[in-house]
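Of the protein chains in this complex, one is absent; all others appear in place.
On to chain A.
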Amino acid sequence: MRFGHMLASVALGFATLASTGAKAVEIEYWQYVFDTRVKAMNQLIAKFQEANPDIKVKQTTFPYADYQTKVAASILAGQGPDVVQLFYGWTDNFISGKMIRPLRAEAFPSTEIERDFFPIVSAMKRGNDYYGLPTAVRSLALFYNKKAFKDAGLDPNNPPKTIDELVTAAEKTVKRDGSGNIVSAGMTLDMGGQDHQWWREVLIRQFGGVPYTENDTKVAYNDEAGLKALTFYTDLQKKHKVGQAGFMDEGQAAFRAGLAAMTIDGTFRLGSFGTIKAFEWGVTELPANAQGLRSNYASYFANAITTKAEGEKLAAAEKFLKYVSSPEAMKVWMEVVGELPARRDVALTPENVAHPVYGPFLKGLEYAHTTLFKDEAAQRQVAIDMANRVLIGGEDPKTSLAKAAEAEQAIIDRAKR
């Protein structure tokens, strides 16, 4: 008899456990491993669960190298995340694979998105639908070594404002040995780093052209402006001799080591440069052209809802996506990760704009462009090869530019099929 009672109470216990377990909806969130991003997301999840006790969010992370493959394979197998982080440039791929779903207009009205977010969010829009929203965005700026500026007799608080001033400052700060070898660069040349973005979205526009037309599906830089932009870039090494592609292996390594006075890099480099002890550095907006025209390249990881999420999980996923793209989440993300908020009003506060480090990046966001890559790695390779043909092969820039335009158009056309 006693045993029967015990059994019944145990059964009752299991039943209540099971029912409370069933009440909470569990959704899965995936992003790639990056220490501060994981930490920030853990904080956001904790806050979200506190406000929504009926939803549980499970975070899964894995290395960036396998990220796309794993997400694709698992969603197609009916497993994987309900909310997923993806690079804006992968959106077409994810849509065509039926991996992510459009955001419901009732939950995420596009008028509100377009009013509140920076214009670059349009890279997530297909037709009338948005397919995801970013928490944070990244842009480029010019990093400069204040010590190198001082040593060269330049004002460390007055960095170059135009591309001509950039060349002058680079000529003053470059150091060479007796045989003319560069031992410390004035300006880094690293197409494999961020220079290809600088060339594509900034220099071409500053020399009067556009990189692409028709929603970035037609290469348009094989013209006078493109040629001037490429020649300007390769002249840094060939004519002015202020830098050298491959010097110190990477541009950021040269700058970090104090062996380059200037380099162009993104917000994501702040963490790494923040640990520099040997010298003081500053950040300034990417230099304008002589007419004062500025441009920038911005990119971001967006969060999207997958096709796997249905019913109550879909409702929970929408709530979660709303939270991680809320002003509160963006503040947490900026503090922990150091990336810029994707909402205008959160980003452009007076103290942020006046911030010596964030300020220049934020100003860049107002006029930034976002390239709609079809295959980012392959398109970057086109730019790397274009510069190498001139710098190593001694090919004339015009021929090299034409080859690059043709190769990139082929990549874009193939992705459209």
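Assume a contact is a pair of C-beta atoms (placed from the backbone, for glycine too) under 8 Å apart; a residue touches a chain by one contact, two chains touch by 3 or more; residues count from 1.
We take it that contacts and distances are computed from a predicted model.
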Omitted chain, identified by the protein name its UniProt record gives, among "Cytochrome c-type biogenesis protein CcmE", "Sugar ABC transporter permease", "ATP synthase subunit c" or "NADH-quinone oxidoreductase subunit F": "Sugar ABC transporter permease"
Residue of A:216, A:375 or A:408 touching the missing chain in the full complex: A:375
Residue of A:44, A:219, A:248 or A:261 in touch with the missing chain, whole complex considered: A:248
Where the missing chain touches chain A, by residue: 68-69, 72-73, 76, 93-94, 96-97, 99, 177, 179, 181-183, 190, 192-193, 244-250, 259, 375, 377-378, 381, 384-385, 388-389, 392-393
